[in-house]
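This structure is in structure tokens; I'll ask about it shortly.
What follows is an incomplete set of chains from the complex, kept in their original frame.
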């Protein structure tokens, strides 16, 4: 049984893109598309979550991601309570389950959870009351499904389809929850090839089993791709790994106009942000014509609105 | 003159349960009961405080309590501004009165105040403009009246009455603002006996004057009680007191199924949270059939909504 689905097969929690039916991913993308129209109106609010309370539970700080969920929830007219857990109850020695039970008892309707430990949002989802929905906003190096879905939205927006596409993900695959969620989503949505491009030290063993082809040479890996997804080099996550200097990394794997020239002429370049200019991506690419990095951010609001609405029982 | 009441005897500030007329406590409980029905509806908002601005002034950090007030205020459609004073104006050397005068000048309607110094909310209430209402969210070891009222609500909910009840409060009475506010409320509402159970080092002198019977032995103290209220062992508050280790404390005063067996068969067990499992309460009790700890949290929202509404001139 998929812990994200209820008995009728509807989305109850949104924890990972893995094992989700294609129909649910498409439902999220289609619902998000209707919200993109909302965000273009002069008054951007819809009352779908009026009277609902959403808790942003950030066990790991992230102003940017927290903000996108806050904006999405407010556009749906929800009440939002931001809780930075590292500085609160946990420091009084309360267990995670007791914290969650208490917040649930305050009539929470939705938890958006970011946690440094892989699996924490699953653990929480397993223990909440039946009416509460959990959204994973990034857990360890495991999953970041709303980021992956906004990436899928961006690809569909610019490419109009998934079949036949060749997509390359470049950089620190080992530590990237974003990459994992993207790989699952891309395969479910039926692109023709997912490539990962990285040095061996940044590639988990047996990554091929996820349904990807592996390239160590970026010039081979980018050949004829329709989409390039650059990953942020999360230096803070890498400890004890023999990583070259950021200058060396840039020389070998950093995306430049030159390296990108082997891709299709209408290639789009994506990045989950925040970008490290001159480390994984050159400014000429980040700010160039192929870049869709800022549209990704905009679509992120609509996709998060869609996930929240569907969990609350509303979809297009 | 009671500083909490206006000339007509209506509640103007909510600072302590001491000296409050029974009618006002019952008015809060009855109003809260009507809000419990609101929180069960699909859309949980009521417009009673629309256009009003509530400031959460936390001179002492407490995510949990601050959150319950924030949720309660938002359900009443108020605008909520959270201010953590320790990190703001006070650090620029501004006096408490100047801070309050400035916030008042911003057209505040209600201040929820938590402060490490006993009496601070009274001092503030004494100096605010006539249209401003002050709610004490915990001051030093003095009072925590909304916590006490949600406890009264919980007792009435499960026991349907106050008269004839025997209630035991167990633990660190000396440092507990919760215990003081509970003792006053229980006596005003007319339970038949309030017991305090603690070692001598955690009992203030002359506690009997508050209208309680004292027990040093928990097995004697729990005999035939209808309600047990466990207090959190606030180790951070105790300095220079010869406290036994937490294991010793648990052996002597920690609530276990075994110790609880001398209480009435339908006893309820309460705790203001966050609980220290294995220190003041055993998990088998905290998670057992007698525990009403999570309903307390839920009722806390409704009780805080009730207090705010009554202060703003609305009651059932």
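Order as written gives the chain letters A and B; numbering starts at 1 within each chain.
The definition used in the following text is that contacts are C-beta pairs under 8 Å (C-beta built on N, C-alpha and C of every residue); 3 or more make two chains touch, one makes a residue touch a chain.
Nothing here was measured: the structure is a model prediction, and the numbers come from that model.
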Whole-complex copies, counting every chain including the 2 in place: 3
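We adopt the following convention: only the chains that are shown with their structure count from here on.
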Whole-Å gap between the CA centroids of chain A and chain B: 41
Complex contact set, residues of chain B against chain A: 39, 41-45, 61, 63-64, 67-68, 70-71, 74-75, 273-277, 294-298, 300-301
Contact set on chain A toward chain B in their complex: 50-53, 79, 81, 83-84, 87-89, 92-95, 98-99, 101-107
